[in-house]
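Only one protein chain is missing; all other protein chains are in place.
For clarity, chains are labelled A and B in written order, and residue numbers in each chain start from 1.
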Amino acid sequence: MCLAIPARIESIEGERATVNLAGTKADVVVTLTPEAGVGDWVLIHAGYAITIVTEEDARETFALLRQIADLDADDPPA
Amino acid sequence: MTHLPDILGRIDTLWPRALARAGERVQLMEICGTHTVAVSRGGLRDLLPGPLRLVSGPGCPVCVTDQTYVDQAIHLAGERDVIVATYGDMVRVPGREGSLEQARSAGAAVEVIYAAHEAVELARRKAPRQVVFLAIGFETTAPATALALRQARAGRVSNFSVFSAHKLVLPAMHALLDQEDVRIDGFLCPGHVSVIIGYRAYEPIVRKHLRPCVVAGFDDEQILAGIAEILRQLAEAAPAAASVYPVVKADGNPQARQVIEETFRVADAPWRALGVIPSSGLDLAEEYAEFDTARRFELPQVESYEPPGCRCGDVICGRCLPRDCPLFANPCTPRDPVGPCMVSSEGACAAHYKYHRPETGKTNDAT
Partner (left out) sequence: MTAELIAEVILPAIGGQDATALTDAAEVAWGADRVVFTTDSYVVQPLEFAGGDIGKLAVCGTVNDLAVAAARPVALSMSLVLEEGLEIELLRRVLVSAGEAARRAGVTIVTGDTKVIDRRGEPGMTINTAGIGAPLPGGEVGFRHVGAGDALVLTGPLGLHGLAVMCRRKGLSIASSLESDCQAIHELTAALLEALGPRVHWMRDPTRGGLAATLVDLAQATGRNVEVRQRAIPTDPAATVAAEMLGLDLLNVANEGRLVAVVEAAAAEQAVNILAAHEAAPAPVIIGNVGEATDMPLVEMVTAAGGRRIVQMPYGEDLPRIC
């Protein structure tokens, strides 16, 4: 099974949200993180957000984020 | 301090004192399959002191799944009008008559999914065919299964059912410590299980067995920081339940725990090699009985067995390293696995085979 990865919530519709990590988007279930809103970062595991994280904590604990140059990419590179 | 050289420096400083209290070596168990792989893939053992040994525990969901479950799943796949929906890891686990993958080649309907809700959506699309979801994993994936059940009930997806093999981590840790022949000086606790259950969940282990229980994330710095914290606790003879992974809260995720409580009931469960551990598994609650595969289908009562010579059970108990198994690499390889520890992407044997030198294992093992 896959690791969990942090991503930012871009939009929410009911129990589902679109999250974005450096331009890659995924469709996830956010029922387990009801307090999460648009702009918050969550930890995604096998299609489900399992907790809210701060962007700072995410950067510090995920080498993945330190590798990615542009954390704020909302749009795919041209 | 999250900088790698700083963490390694801390380990170097703490090590002599930790060793002094422990004896001639320190053996730590990492419980989570993802940690097992991360350690080998990152070449982290090369960075640790010689007599500090890391062994794997029963943290790979596929590896701890009893052989009976595997055979029953393969039987279901062979039934007409049944589609088995599963996470990728289960697909190649060998059963008595081949794996799910082999069953698929022979015409059985097996679909790999990446999220539990996909199984419900599959059931909707493929009605009236039955979709059986192989629900394996620990507390991290149990909430997802629970939500999928809720989703199925709300959407009246009656052709969907869950075949639960969910397990709980704490009872296994207690069972391991009750086995007197395995040395465990401390536990590196699973990162994402702990997101759900919280790091305070390990306090009973600390109280009863006086072992450090430290939660860490999965990149190199996190794992090494977790090891450093364990060494600090050993050096100061102050075992505690702690976390170096800031995403893990003391009490975890209450919503997730509630959803598990509402959907499952704790039951005795059979674990590979550890036998039946009381109150260590999750069965579907009465309220969801109509979605329980075990009640909907007539499952063959297959006796569990271990393939002759296979030491998967010892590997997941930390009793031996993969290369101590007589079958390791010959004939048991990821391509031709004998047991689940070699076929699972999180299995200790697969990790050792894939990432370590064949002859020495380059595991920095002092024994």
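Criterion: a residue touches a chain if its C-beta (ideal position, glycine included) is under 8 Å from a C-beta of that chain, and two chains touch if they have at least 3 such contacts.
Computed from a predicted model, the values in this text were never measured in an experiment.
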Touching residue (missing chain; options B:11, B:28, B:73 or B:115): B:115
On chain A, residues whose C-beta touches the chain left out of the figure: 1-3, 5, 21-28, 44, 47, 63-64, 67-70, 73, 76-77
Hidden partner chain, residues of chain B it touches: 4, 40-47, 88, 91-92, 111, 113-115, 118, 220, 224, 334-335, 345, 353-358, 362
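Rule of thumb we're sticking to: only the chains that are shown with their structure count from here on.
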Complex contacts: residues of chain A adjacent to chain B: 1-4, 28-29, 31-34, 43, 45-48, 50-51, 53-54, 57-58, 60-64
Partner chain A, residues of chain B touching it in the complex: 2, 34, 61, 87-89, 114-118, 137, 140-141, 143-144, 147, 191-192, 195-196, 217-222, 245-247, 249, 253, 255-256, 259, 345-346
